[in-house]
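Missing here: one protein chain of the complex. Every other protein chain is in place.
What follows is chain A.
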Amino acid sequence: MTGLAKSELLQLQLHLQTATIACTDRCLYQGAKWVAELLNALPTSSVEEPPGYGSDTDIDSPTSEHQPVTPTPERGLNGDLNERKLEQKEMKRYLLAKTFFDCREFDRCASVFLPKTLPKGQAIPNPTSPHSSANLSQKALFLALYGRYMAGEKRKDEESEMILGPQDGGVTINKELNGISLTLEEWFSNRHSRGLEGDGWLEYLYGTILAKSKNEDLAKKWFVRSVHLYPYNWGAWLELSSLISTVEELSLLTEQLPQNIMTFIFHVYSSQELYQSTEQVHNELTQIQNIFPDSAFLKTQRALLFYHSKDYDEAESIFSQLLQSDPHRIDSLDNYSNILYVMELRPKLAFVAQLATTTDKFRPETCCVVGNYYSLKSEHEKAVMYFRRALTLDRNFLSAWTLMGHEYVEMKNTHAAIESYRRAVDVNRKDYRAWYGLGQTYEVLEMHSYALFYYQRAASLRPYDPKMWQAVGSCFGKVGKLMNGIRAYKRALVAGSYYDGGTGNSFGSEGFGGGILDPETLYAIALLYERLDDREECAAYMELVLSQEEGPEEDDLLGGGNERGGVGVTPTTSKARMWLARWEFMRGGYQRSMELANELCQDGVEVEDAKALVRDIRARLESEKEDGTRAAVEEVERKFGRKT
């Protein structure tokens, strides 16, 4: 991938340009923005246009013959000509429709090209309607149907009324979906029966509508078809990515996809969304960044990868650079604010919030940043207010739902919290934080089996996050499935060590130094074993907890001499020590018990208990000694046969 030839770069540039125009023509504003950004991220020096190379050459110019990256769409020249003739013919009407759309008069836009009423539900198909839509160019049809779809979305939002209000149950549906999908089905069957393919856009629309009506497999199929036909439509990729819920699915799907740069970007993006911050993904990203060195989007992806692997400093510095290079860019600032939140950089967060507010205070991202700031200041009511505002601006704004859930948890409003989290996972099922939050909330409500379910979902999304497994383990413990709990905890131990090995470097993050196991987890396992009456195992784990104080042996350390000691004395290790001391005491290992108790006294933790234990041991030892003396006396007496 690295170092594309100049001609290839030119090619790419041309494609991106066309894609921007095509997106704009279809009123896909976000897609157009994305592509245009990417276009401008190409290194300028290498893409000097040779004289006479008209940038306005259209896509079907002879240059499109040598497209090494994109497979040539199998569209006949015939069909294309036909399309263009149609487009020419309806130019006036198209312009009208487009202006209507731009003025957000969606219904009017749709009615320019479509009959006033679309077939709804299972109505008898109007004999004229296929005819009429067949006579339209695909661009016009797309715009009209898209307008109809948007009108439905708008109405849906309006009917939902207030955020978390009585009408806002997340069940309101877009009433236009049915009609649009019927029209599209007809159109496609008509088209396919003539042996023709679409141009990719209508497939994208159909996919979106299928996805909205939860017909996900079919939707995926149509998206794949769409990106085959026209790969530069980022919207299709985004939708596709949102339908993938596991890594396996992603790898399966990748095989069906065309091999081009967009697929690469898609792959990186999806991996990021699935929290796969592996070396491989990083490499892929680096490769793409070679082509688009200035792309803010790609930089954001990199930062998010670091964020997922809890490498906050790195992520923060990337975002900080982005902020400096383009201070007016608000996209993904909410992620930045999450990072700053975790790092507790309050002044900086305040500044970012200020910057975003100055740029546009009515963007959901801005509201999220401000909400995060207030949350960090523990002003939860205000934070909720801003998250609500974000949601009013965009109901599908995922992070606001999750963050609002967090705030409600803080405010002890569990019902609202559950609803917020629920809405978050409805929007995006890959949001482990929301799943985890749901679990936490149910734990607060002491409904452990519910909590368990959600924790398991979170853990499946983040298999290498020990926190998830710990939560699962504790829930198992609480519902009495002790063995399962132990297994989950062990998994957490593994995950913890994986992170250390996997990323190789973890500055100041939660992970422990090489070979150090989380004493909390170990202690929890030990307690579970205790409940299983497996004292030996329990004791073994308690010993393990203790051993974490010092860390691994000197020669185990990789770098040698670097500061990777143990965790030191913590309340947990002290508790373990106490347990062990008692256990030894019970087993009669008074010497060891005494040692441990004295250590406890030295550490100054649970001194009273420890002292009591020491006294007990002394007493026991004394009595034993007494017993011993008495036994010895008896022995002697017996020996000497003294009789009394």
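Just so we're on the same page, a residue touches a chain if its C-beta (ideal position, glycine included) is under 8 Å from a C-beta of that chain, and two chains touch if they have at least 3 such contacts; residues count from 1.
Operating definition for what follows: contacts and distances are computed from a predicted model.
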Among "Signal recognition particle receptor subunit beta", "Phospholipid-transporting ATPase", "Anaphase-promoting complex subunit 5" or "2504_t:CDS:1", UniProt-listed name of the chain not shown: "Anaphase-promoting complex subunit 5"
For the chain left out of this view, which of A:370, A:400 or A:610 touches it? A:370
Would you indicate which residue among A:96, A:173, A:350 or A:393 is in contact with the undisplayed chain? A:350
Among the options A:6, A:85, A:328 or A:625, which residue touches the chain absent from this view? A:328
Positions on chain A contacted by the hidden chain, ascending: 320, 323-324, 327-328, 345-351, 353-355, 357-359, 361, 370, 373-374, 377, 379, 386
